[in-house]
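Before any comments, here is the structure.
Apart from one protein chain that is not included, each protein chain of the complex appears where it belongs.
Our next item is subunit A:
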Amino acid sequence: MTNEQIQSRLIEKFGEALTNFEESYGMLSFHAPKELNLKVLQFLYDDETLQFRFLTDITAVHYPDQVGAELAVVYHLQNLTTRTRLRFKIFTSVASPQVFTATRLYASANWMERETYDFFGIDFVGHPNLIRILNVDEMDYFPLRKEFPLEDQTRVDKDDDMFGR
């Protein structure tokens, strides 16, 4: 099963909804609208030719400059029969980060989504137990968002014209 076949099968089903198909380092990648994330996952799971039935990873990325689509949720899937990997992303705004949960389809999504919520504040709608997992419960911010600084920005001892720290 080649990436072109996967792409044409997906376009056959979802038409114009899926965009930005590209192949980087051999892995097919595309963007999906955020309302369709479960439909795409379910279709990839059920379809006889595709059979992407192993959820490798869920994570998120914060792009503060993309107004209205600041947060990307990234799904990595694998077809274990043909050993094909695939990645797709959905974008959501940071103001209303509601995304449907994949826990009904994949038991492994439970903690992956909790981790994503913990670090990015993605609100997985329908998740059975969406609480912080690695950080302390009292935390009131989402540390992997870009606005959360890595080190004290007021430090002067590391200010250097040459290396821009």
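Quick note on the criterion: a contact is a pair of C-beta atoms (placed from the backbone, for glycine too) under 8 Å apart; a residue touches a chain by one contact, two chains touch by 3 or more; residues count from 1.
As a working rule, contacts and distances are computed from a predicted model.
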Not-shown chain resolves in UniProt (candidates "Phosphate transport system permease protein", "Type-4 uracil-DNA glycosylase", "NADH-quinone oxidoreductase subunit D" or "Sulfonate ABC transporter ATP-binding protein") to "NADH-quinone oxidoreductase subunit D"
Given A:V67, A:A95, A:V125 or A:L150, the correct residue touching the omitted chain is A:L150
Where subunit A meets the left-out chain, the residues are 24-25, 27, 29, 53-57, 59, 61-62, 74, 76, 80, 83, 85, 87, 106-108, 110-112, 115, 119, 132-136, 143-144, 148, 150-151, 163
